[in-house]
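After this line comes chain A, so read on.
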Amino acid sequence: MAAILELKGVSAWYGQIQAMFDLDLKVEQGGVTALLGANGAGKTTTLRAVCNMVRRSGGTIFDGQDISKRSTEDIVRLGVAHVPEGRGTFVALTVEENLRLAFHIRKDRAAATRDMDMVFEYFPRLKERIRQQAGTLSGGEQQMLAIARALMLAPRLMLLDEPSFGLAPLIVQEIFRILRRINEQGKVSMLIVEQNAALALELADHVYLLETGHVVTSGPSDMVRDDEALRKAYLGY
Partner candidate 1 sequence: MAALSKSWATKSGFGWMAIVFWALLAVLPLIGFIHEDPSFDYYMFMGQSMLIYGIAVLGLNLLIGFNGQISLGHSAFFAVGAYTTAILMNFAGIPYWATIPIAGLVCFGAGFLFGFPALKLEGHYLALATFTLAIAVPQLLKYKAIAGWTGGVGGVLLDKPDPPFDLPLSADQFLYYLCLIVAMAMFWIVFNLLRGRSGRAMMAIRDHAMAAGTMGIDTGLYKTLTFGISAAITGVAGALSAITVAYVAPDSFTLQLSVSFLVGLVIGGIASLPGCLVGGAFIVLVQNSSQSISDWMKVTFALRYDVPAWAIYGILLLVLMYFMPSGLMGGATALKEKLFGRSAKDDAASDSATVRSSHGD
Partner candidate 2 sequence: MEFFIQQTAAGLTSGAIYACVALGLVMIYVSTDHINFAQGEMAMFATYIAWMLIDAGVPFWLAFGLTALIAFVGGLLIQRFILKPLETAPVLALVVCFIALLSIFNALAGMIWSYTIKQFPSPFPQYDISGHGLVSVQQLGVVAVTLVMLGILTVFFRYTTLGLAMRAAAQNASSARLMGVRVSWMLALGWGLAAAIGSIAGMLVAPIVFLDPNMMTGILVYGFAGALVGGIGNPMGAVAGGFIVGVLENLVGSYIIGNELKLTFALVVVVGVLILKPAGLFGQIIVKRV
């Protein structure tokens, strides 16, 4: 199987501080890759580096195309949807407007309208709140909205930054169930950053363990799940 995303020797900086060192990483076509590690390991930085939202060097190959010099907007338009840390809700827009924003860059109106129906099928709760100001949604609903917004871009790759952050366990379960459906039915590949390692290992087929901007180890998720020493040392369970 070919890789949909490949990072080759990527480093990244915040001001003078280097946060990511020479990272190599792959996401398989149709696969889910998880980035695990403690705070400050460089997980979010990796996602930001893919979208060129941080000063970086090295190569990013998306679907056979070098995107390392492209602007964030262009990368998004090529089919990479980033669900950012903090959810990025447009609080003063309604739920519907949050989703319709995708129409701005989509040429295929009919398909986009179909996608809107599909999104509401995934997240019936959002449909109930369609006219509501997005700022009034609960944390879980805002996370759903963020994923829904990303889906509206008809992406081939989704970058998810801690979709479980600050949410009640039941909601987290629901969201991860939906993510699995999106991956399997929608054929969307995913690169996911998660603090909740157990959940992420369930969803992902590949795992990278990061520590202070370096890859400690990587491999199929079963391998990490079965390696008790590794789990205890890095994932705390």
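Here is how the candidates were picked: all candidates are chains of the complex that A comes from, given by their letters.
Observations on the model:
The working rule: contacts are C-beta pairs under 8 Å (C-beta built on N, C-alpha and C of every residue); 3 or more make two chains touch, one makes a residue touch a chain; residues count from 1.
Keep in mind that what you see is a predicted model, and the values were worked out from it rather than measured.
Note on this complex: chain A touches candidate 2; the remaining options among 1 or 2 do not touch it here. Within the complex, the chain A residues that touch candidate 2 are 51, 53, 72-73, 76-77, 81-82, 84, 88-93, 97, 100-105, 149, 153.
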